[in-house]
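For this depiction, one protein chain was excluded, whereas all remaining protein chains were kept in their positions.
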Amino acid sequence: MRCALVGATGIAGQQFLSALRAHPFITVSRLAASERSAGKRLARAVTLPDDRLAWYADDETLQVYGDMEVVDGRSLDLSGIDVVFSAIESDAARTLEAQYAATTPVISTASAFRYEDDVPLIIPAINGEHAGLIETQRSSRGWSGFVVPIPNCTTTGLAIAIAPLHRAFGAEKVVVTSMQAVSGAGRTPGVLALDVVDNVVPYIKGEEAKVERETRKLLGSPGTPAEVAVSATCTRVPVLEGHTESVVASFARPCPPEEARKALEAFGREVNPGTHPSAPERWVTVLDQADRPQVRLDRERDGGMTTTLGRLREDEVLGAHGLRFVLVSHNTKMGAAKGAVLVAEDLAARGLL
Amino acid sequence: MRCALVGATGIAGQQFLSALRAHPFITVSRLAASERSAGKRLARAVTLPDDRLAWYADDETLQVYGDMEVVDGRSLDLSGIDVVFSAIESDAARTLEAQYAATTPVISTASAFRYEDDVPLIIPAINGEHAGLIETQRSSRGWSGFVVPIPNCTTTGLAIAIAPLHRAFGAEKVVVTSMQAVSGAGRTPGVLALDVVDNVVPYIKGEEAKVERETRKLLGSPGTPAEVAVSATCTRVPVLEGHTESVVASFARPCPPEEARKALEAFGREVNPGTHPSAPERWVTVLDQADRPQVRLDRERDGGMTTTLGRLREDEVLGAHGLRFVLVSHNTKMGAAKGAVLVAEDLAARGLL
Amino acid sequence: MRCALVGATGIAGQQFLSALRAHPFITVSRLAASERSAGKRLARAVTLPDDRLAWYADDETLQVYGDMEVVDGRSLDLSGIDVVFSAIESDAARTLEAQYAATTPVISTASAFRYEDDVPLIIPAINGEHAGLIETQRSSRGWSGFVVPIPNCTTTGLAIAIAPLHRAFGAEKVVVTSMQAVSGAGRTPGVLALDVVDNVVPYIKGEEAKVERETRKLLGSPGTPAEVAVSATCTRVPVLEGHTESVVASFARPCPPEEARKALEAFGREVNPGTHPSAPERWVTVLDQADRPQVRLDRERDGGMTTTLGRLREDEVLGAHGLRFVLVSHNTKMGAAKGAVLVAEDLAARGLL
Partner (left out) sequence: MRCALVGATGIAGQQFLSALRAHPFITVSRLAASERSAGKRLARAVTLPDDRLAWYADDETLQVYGDMEVVDGRSLDLSGIDVVFSAIESDAARTLEAQYAATTPVISTASAFRYEDDVPLIIPAINGEHAGLIETQRSSRGWSGFVVPIPNCTTTGLAIAIAPLHRAFGAEKVVVTSMQAVSGAGRTPGVLALDVVDNVVPYIKGEEAKVERETRKLLGSPGTPAEVAVSATCTRVPVLEGHTESVVASFARPCPPEEARKALEAFGREVNPGTHPSAPERWVTVLDQADRPQVRLDRERDGGMTTTLGRLREDEVLGAHGLRFVLVSHNTKMGAAKGAVLVAEDLAARGLL
């Protein structure tokens, strides 16, 4: 399978290359980015005017792709391309992803199409079957391709933790406070060290509404969001990679922590590692140690693809049956690039790619 | 008024000295600490074996008190002392504070006596009148002095924000996630840079139960905690000073944000700056800017004595009438030493000191 | 005296406003910046698209100047303006500062004109008399105004420490390694948290050559650099404000540390605080404590205007007579905006403004 990567020079784009470098059946055939980078080789496009390298993935990945030319995303040639991975800003995505989708499947980390009724928002172990919406999308829009976005990185960890609990106990309310890594803000303007060292910034524009809305869409059926009330407060902390989330949730039915743990640990077992090479061995890892999960220690667990959960305990405040826990999720791996590759694998397994 | 300071060599003790250095009517007459420091001058007692200075207040304060001798807290002479400020560990406090209280008033940052029925837990603008319990305490324990502890530093900011809302709208439920500074953990073992740089540690032993219990005690009447359900998750973040708290609260009555703001801004106005020189001009400062409060920018506001609140908005998830906000409170100033000095001022104004 | 500030929206520009807010005889009359900010009020011009405020000076300063309009620097009207403070990038400075200097004195933090023979580079206590070059500059360039740049922020601390030692002992060689704060890199692209948290970046483009060249120019006579060999290595560390420099220097004559200390402490005493309100009480502060200077603890000393020096000890490796020490200097105060205001005060005292 040959892919084109749009937004290749940003942090999410770089993570796509890292996720695809050793992929068993997806090859990166073309790189695209904005006009500013067009015509440059990738290594040059990520070199700042002051000679520093704005490269946030591993060195080996830059060695592999550094000499590939970056083309202008607006004139990207999609001949021979099986799937487009899009890691561009949402404003640009609205136009460009539609342009690509006319002929080619697009899997995107951008939010542009996430809230459209005919667009599935997919995390395979949660709602892979929402892919059925693709047919609707194609016919309503007259596209040969399609757009499937993945959720916001903060939604991803939350939804993966809530989904098995929702199935088992019927989620009613969720209150979450996120402590998010700086990598999520990208490069321009990104989060300056001056902004966040020795600090917490309690605001990330639009993030809270995304978490609230996307969680309901993921947990619902195609076209019908789940009736789960979500209240999110999103903050930025001086952490390089990985989001930490403090979660309180209430359920329709009794949810003793030990039962909850079983539901969490069983989640995603049906995903086939043969067809889904990017899937984690465990979708959720539950730790017993009192002071875990810790984002620096747990974010890379299982290749950055598991949601690590700890401090699982009862809550009696939010509702009649409640749980509290803390989770860590890798925002640029499961929560972005590698999570999008996993969606590609899932769509391929379903014969849609 | 002459005070003795016990636990003078720790971070909270150092903040007491900083808070008292220019105090108009309280003088530091004696310093005490553990056996290890006894007999040394303060400056020597805070010098590590590797010559680094374990001093976390301002240089001027060390210049003023550095030559005072530190005595063993167990044999502290209280003759001529009007009040003891205690900044020692809770285990030691149980014995030592009782020993001091036999003859002398003790105001403490330790948790040892906080949950006793005959011990008031006081933040002046919230429940100064709880000081009435002192008479009960004296007669039940046969002490000439007394013990008045202040709340845990994480409780302090939360209770100051909730108290005016509780009065106005009747608080029912509170869900809080704290992002706490490293200074709160003290020096031994404290929080190593290795623990917390590029990290969030989602566990502080005993802290959550303290916040839940103390908030109810502060908001209630003497001997009867308020019926407010509090669910706390406490985390440590790479911030030097100042706690950030993400709060969702529900109320018995409608609480439009603009009304809430008025209640918050009016809070504490009756506290007299003449008798309470450590009190802030504003007990609560509400900011409009989207990305505030930020702990590095707001912790020192009003001498570290105001609770800065922002992102005040409706919440519809926790209960019928709800609010969400983020607050910043200085954990070693209002939340510890300077807050304890303020309690001394309040007790003095009530003729109890 | 009425000034215009060009580059008002950047970090250095913001520090100019902070330095001038309470200035006894300089008033900020006009603000200019790039085309992108032109026509906006300052508060709006420093608001990012994601609502965060890119403001790195104190809140009070933004309150004072936030409503002033920012004009396009290219069409800045200089009528009634006594001095232009320029905090723009060097590329733009080459054109714009020349344009302004045709009619008006310009004091600049940019490097554009620093190395021209007819342009003095001034730190008042070191070489205020270099201002004599202004006459040459005016006649050679046909300007009614002039350009006086201040040195690079890393040069400033070093030159202030070396100048008194050079006078006393004759400096021959200087080897310096800097550990520089992130604020020095400005806002665009600046230093992302992703670049520098848990890291040291051992490269700052062009910085080392600036330090080597400017130190010689400052210590020499007008037009003739001092014959001091300087070897600089410049690094970026995860520090918000303030540069730390590890210095080894050798001298022509014996330089016992106690003699060196006297020379350092006597330096700058002749600068008149009446005419130079921005000058520090002490130009150099020497500390005895083993583990000082520490940049977080010492950068704001004396309003960010003193160079704090510690660990002063002999060195026998670099040359026959040598000293080693560590210094801390505030890069955006003495090393930039406030240092430039001090130059304005010095030129005014000399009747040149």
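Every chain is named by a letter (A, B and C) in the order it is written, and numbering of its residues begins at 1.
Here is the rule we go by: a residue touches a chain if its C-beta (ideal position, glycine included) is under 8 Å from a C-beta of that chain, and two chains touch if they have at least 3 such contacts.
Since the structure is predicted, the reported quantities are computational estimates derived from the model, not experimental observations.
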item	value
Absent-chain contact - pick from B:E172, B:D198, B:E214 or B:E245	B:D198
Residue of C:E69, C:D82, C:E116 or C:D198 touching the missing chain in the full complex	C:D198
Residue, one of B:P24, B:G142, B:P189 or B:P254, that touches the chain absent here	B:P189
Residues belonging to chain B that touch the chain removed from view	11, 48, 50-52, 54, 56, 182-183, 187-198, 201, 203-205, 238, 240
Chain C, residues in touch with the chain not shown (by the definition above)	173-175, 177, 179, 198-203, 205, 229-231, 233, 235, 237-240, 244, 246, 248, 290-297, 310-311, 315-318, 324, 326
Interface with the undisplayed chain - residues on chain A	51-53, 59, 197-198, 289-291, 297
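Note that only the chains that are shown with their structure count from here on.
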item	value
Partner chains that chain B and chain C have in common	A
Per-residue overlap in chain A, given as positions that touch at least 2 other chains	198, 201, 203, 205, 238, 240
